[in-house]
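Of the protein chains in this complex, all but one are displayed in their positions.
Each chain carries a letter (A, B and C) given by its place in the written order, and its residues are counted from 1.
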């Protein structure tokens, strides 16, 4: 995994860049399957989601439906992200 | 099915003959897989079992383990049998 | 379809009998001959049945399951000589939803064990054989060392 292990830097002293993967309907609406997002530290999965959904008109309506993974494991919107994390925004799963 | 449908005759006025099927360990101990038993009317599945088990030494010890069928359907020791019934004495089942 | 057969069982064939585009959830159960029983080494088994009643009872169990849940069920039980590793019984239940497929499949195997007149004789590695009695207490070898009073 690419998660860096340094301790949280002082707020506003650094920025955090993550790779964001999007899927299914969300990938279709965004016209891409991955993007790079940079936000001021500290930041959370929810902040990353908000930044991505702000990039297209009307995408905010997807907010309640999305689940999240960081570095290939499920997590929640309030989880912190660190520089280099792989963040995934997951529309409703439909496997099985 | 071969079950006759006449009403129960007066006790001691008639005898009842049934075909008895035996299986597995019981067939082995009896040295046969079917036998014919005639008993005074009225009679029950339990009476048929007792008659069969009395035909060999030490067979009574099987009594608690046996289940019963009349005309290919499960039944209990107190069920009546009528002339022509097919009575089966079933050692512990082991299918599946 | 008869339930008893002396030929090897085939899971794909059984599933094909019940699945359809309307019944997309398929649960199956397979019971395979084990190589041990009561701590003794089993070489092979011999299944015998009260054939006519076994067929009738299997048919009744399948209809009960199909009445109780919206499923199609297939059931086969092998008879005759089986080797360790051979399948003795197979059940497939297909429904629109997995819950009912699982519930029906489980119902059928429980009822088969409880009601279908089939017996098996185990042939052991030491040359002896015995009729299997699932109601019997385990042999001493399988029982915990202390049979004394529990404190």
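What we mean here is this: a contact is a pair of C-beta atoms (placed from the backbone, for glycine too) under 8 Å apart; a residue touches a chain by one contact, two chains touch by 3 or more.
Source: prediction; values computed, not measured.
Contacts of the undrawn chain with the visible chains, over the full complex, involve A, C. By the touch definition given at the top, chain A reaches the unshown chain through residues 21, 23-25, 28, 65, 69, 72-74, 88, 90-96.
Although one chain is not drawn, its touching partners on chain C can still be listed: residues 11-12, 15, 19-36, 84-85, 96, 98, 101-102, 105-106, 109.
Rule of thumb we're sticking to: only the chains that are shown with their structure count from here on.
Distance between chain A and chain C, defined via averaged C-alpha coordinates, is recorded as 50 Å.
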